[in-house]
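Structure first, commentary second.
With one protein chain withheld, the remaining protein chains of the complex are depicted in position.
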Amino acid sequence: MIINHPILGPRDAQEFVYLGDAALIDRPDGLTAGNEAFHDYVYLRDNPAGVHRELWYHEQGDRSWLVVTRNTVTHEITGVELARDVARSRGRSK
Amino acid sequence: MPDLVLKPLTALGHDAPLTESLGPWTLTERADVALASLAPRRGRAEDVARIAAAAGIALPSPAMSAMGAVFGSFWMTPEMWMIEAPFDSHSDIRAHLLGLFGDAASITEQTDAWVRFDLSGENLPHLFEKLANFDLATAPEGAATRTVIEHMGCYLVKRSATQVTIYGGRSSAQSLHHALKLAAQAQA
Partner (left out) sequence: MSQTNRISGGQIDRSKSLRFTFDGVTYSGHAGDTLASALLANGVRLMGRSFKYHRPRGPISAGSEEPNALVELRSGARQEPNTRATVVELFDGLVAQSQNRWPSLSFDAMAINDRFNTFFTAGFYYKTFMWPAAFWEKVYEPIIRRAAGLGSLSRLEDPDDYDKGFLHCDLLVIGAGPSGLMAALTAGRAGLRVILADEDFRMGGRLNAETLGVGDQSGADWAAGVVAELASLPNVRMMPRTTVYGAFDHGIYGAVERVSDHLPVPMAGKPRQTAWRIYTKRAILAAGAIERPIPFENNDRPGIMLAGALRAYANRWGVAAGRRVAVFTNNDDGLRTATDLQVKGVDVVAVIDTRSGGPLLAGIRHLQGAEVIDSRGRLGLTEITVRSAKGAVETLRVEALGVSGGWNPNVSLTSHHRSRPIWRDDLAAFVPASDAPAGLIPVGAAMGDLSTHAALRGGAEAAAQVVADLGHGSARYDLPKAEDAPVAITPHWYVKSDKGRAWIDQQNDVTVKDVKLAHQENFTSVEHLKRYTTLGMATDQGKTGNVLGMAVMAELTGKSIPQTGTTIYRPPYTPVSLGALGGRSRGKDFKPFRLTPSHKWASEQGAIFVEVGMWLRTQWLPRKGETEWRQSVDREVLATRKSVGICDVTTLGKIDIQGTDAGAFLDRVYANTFSTLAVGKCRYGLMLREDGMVFDDGTTARMGPSEYVMTTTTANAVTVFRHLEYCRQCLWPDLDVQIISTTEAWAQYSVAGPNARKLLQKIVDQDISDAAFPYMGAGEITVGGLRARLFRISFSGELAYEIAVPTRYGDAMIRALVEAGREFDAVVYGTEALGVMRIEKGHVAGNALNGQSTALNMGLGKMVSRKKDAIGVLMSQRTELVREDGLRLVGVKPVNPAEPLKAGSHFLKTGAAATAEHDDGWLTSMVYSPHLGHHIALGYLKNGTARIGERMRAVNLLAGTDTEIEIVSPHFIDPEGERLRA
């Protein structure tokens, strides 16, 4: 596969390490969220046959974590964003 | 033991750096370059840019390198560059850079983390098609990228059409050298 890196342009997926669902960005607060929320966060994933937002790490590249929007059936990639930007847009900061 | 003098070895394990012909290409091991990473601290990007400009350190755009009178540099990651300087005058490059940038940037000694090979000659893309998935032929002069050569993470810097620098992990210098030799044999 080719991932169109937002900074570097098209790069071979071989350079990346896959982590999984980009929902991992939405980590609950460990002091306030409680066990149940964390259980869901750690263990529950959607497994769609279709469009999926997922985290890829450009390990053999510029070390950027990316959020890749990919169709798991066709492998079509319709969006690639820097995970840092996505995290900020979802209210994450310090 | 104030009189203790430690004698350095090159990454390939010799007293002097290696220069050799690989078919039509020339490989030069470079032990004369000091390296440090430079990353602006949060909110200090403008300070870093100003200091760097004054010091003659270019901070090139992503996937690019630059060469100044003393300092060279290439882009590594968003908000991080590798700075190159002559080892003889900058053997403690981090101290130099700290003197310039103070607490505006995070600076990390990298000199001996890497082995540097410079490859020169005509038709380098022909050699590199056996080494990395990087399209050297169409890359602009000054292009810099991280890539993989025979399972080893490396930085490639296209200095010109006839010269390319490879930075590989120092501990795997011999394996990288071996890979370059085999590729040159196959493509010569």
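Labels for the chains are A and B, by order of writing; each one numbers its residues from 1.
We take it that contacts are C-beta pairs under 8 Å (C-beta built on N, C-alpha and C of every residue); 3 or more make two chains touch, one makes a residue touch a chain.
The structure displayed is predicted, hence computed values, not measured ones.
Trainee: Please give every residue of subunit B in contact with the chain that is not shown.
Mentor: On the subunit B side, contact with the omitted chain comes from 1-11, 13, 31, 37, 39, 41-43, 79-80, 92, 103, 106-114, 129-130, 132-135, 137-138, 150-152, 169-176, 178-179, 182, 185-186, 188.
Trainee: In terms of residues, what is the contact footprint of the unshown chain on subunit A?
Mentor: These residues touch the chain not displayed: 1-2, 12-13, 17, 19, 24-25, 27, 29-31, 33, 35, 38-39, 41-43, 55, 57, 59, 63-65, 74-77, 82-84, 86-88, 92-94.
Please note the rule applied: only the chains that are shown with their structure count from here on.
Trainee: Within their complex, state which residues of subunit A touch subunit B.
Mentor: Touching subunit B: residues 7-8, 12, 14-15, 59-64, 82, 84 of subunit A.
Trainee: Residue numbers of subunit B touching subunit A in their complex, please.
Mentor: Going through subunit B, the ones touching subunit A are 62-63, 75-78, 133, 145-148, 153.
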